[in-house]
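One chain of protein is taken out of this complex; the other chains stay put.
Coming up: chain A.
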Amino acid sequence: MYRINVLKTLTFLFFAITVSVSATNIPDEVSSAEQESPVKNLKTEIKEYINHHLLDSYDFTLYSYTNDAGEHKYIGFPLPVILIDNGLKVFSSAKFHHGESVAEVDGQFYAVYHNKIYKTDALGTIEYDEAHHATNEKPLDFSITKNVVFIILVSLFMLLLFSRMANSYKNNPMPKGIGRIFEPLILFIRNDIAIPNIGEKHYRKYMSYLLTVFFFIWIINLLGLTPLGVNVTNNIAVTLALALVTYFITTFSGNKNYWKHIFWMPGVPWPMKIILAPIELLGTVIKPFSLMIRLYANITAGHIVLMSIIGLMFIFKNWIGSPLSFGLAFALSLLELLVAALQAYIFTMLSALYFGSAVEEHDHH
């Protein structure tokens, strides 16, 4: 009885607050911009906002707002920019002033356009080609951007967490505290992903990679749902790196049976073998490629849809549209939680499948 009352009041308060907040939400850019097309301005503003949240950035901004004087204020700190361009240049990205000004380092000018650094002259001119892409020269960019910071942080966190957990097994076989959540997960990966796919003999070699990839992708996907604006798996380069590692492990641990199945599969008449061999070879590349695309597309599409619906909340400035959009965004966030875990599981399961096919013994016929 008591519990139902609390739930009811909480739900009621939740919707009451969203209705009241969204009904009084009138962005101040509309009043200062031209009055002919306030909706169009809002749409471009929302697009910029979405892009800004989905792309990587050279500084770590937690929150930004425009105060009454019309200036943009940011709460966060700048990250170092490391470029290799006739020598190593390290400078703080505060020189870019959030993409608005041109940084001058050692006589070279750099400007940021769409989150990429280009070499320009003192005015910051960017030459465009017909497709409106910038054609300036780009230096080699090894900066520590927001994504890199979070990859490092998550790796350190995982290192600490799992090494402490492993150490606690020395004293007693039952883990205490946070280990209790992770032990069934690790056993699940071992019993249901690694052993059925790779087999009893060889699964130990690959367990560390499978565990790493599973928890890394899961934690990073979950972090992407927080308002920190961290989206590591949104970046196709990160998923490419993960898929490449899977590809290299599969290729380098492929035994004779594996290559035989690709190039000269037994039990098939020889004209078909010659036709199928390049297709199978392409298949070895396409399988990790599909891993990369699947993770990237699932997470990015989820984020884009989520942010568009939140932006929809600002386009409907009435009593019904905004709370409904908010409710839809909330429901979609719950779905995204499932997608986060599911994508990690699928990546791990398919990697285990590929490893299993690489080390399979010749035991048929």
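The rule we apply is simple: a contact is a pair of C-beta atoms (placed from the backbone, for glycine too) under 8 Å apart; a residue touches a chain by one contact, two chains touch by 3 or more; residues count from 1.
Convention: contacts and distances are computed from a predicted model.
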| item | value |
| --- | --- |
| Omitted chain, identified by the protein name its UniProt record gives, among "Daunorubicin resistance ABC transporter ATPase subunit", "Protein-export membrane protein SecF", "ATP synthase subunit c" or "Cytochrome B oxidoreductase" | "ATP synthase subunit c" |
| Residue touching the undisplayed chain, where the options are A:246, A:298 or A:322 | A:298 |
| Option from A:174, A:320 or A:342 whose C-beta touches the chain left out | A:342 |
| Contact partner of the left-out chain, one of A:44, A:208, A:255 or A:290 | A:290 |
| Residues belonging to chain A that touch the chain removed from view | 192, 290, 293-294, 297-298, 301, 342-343, 345-346, 349-350 |
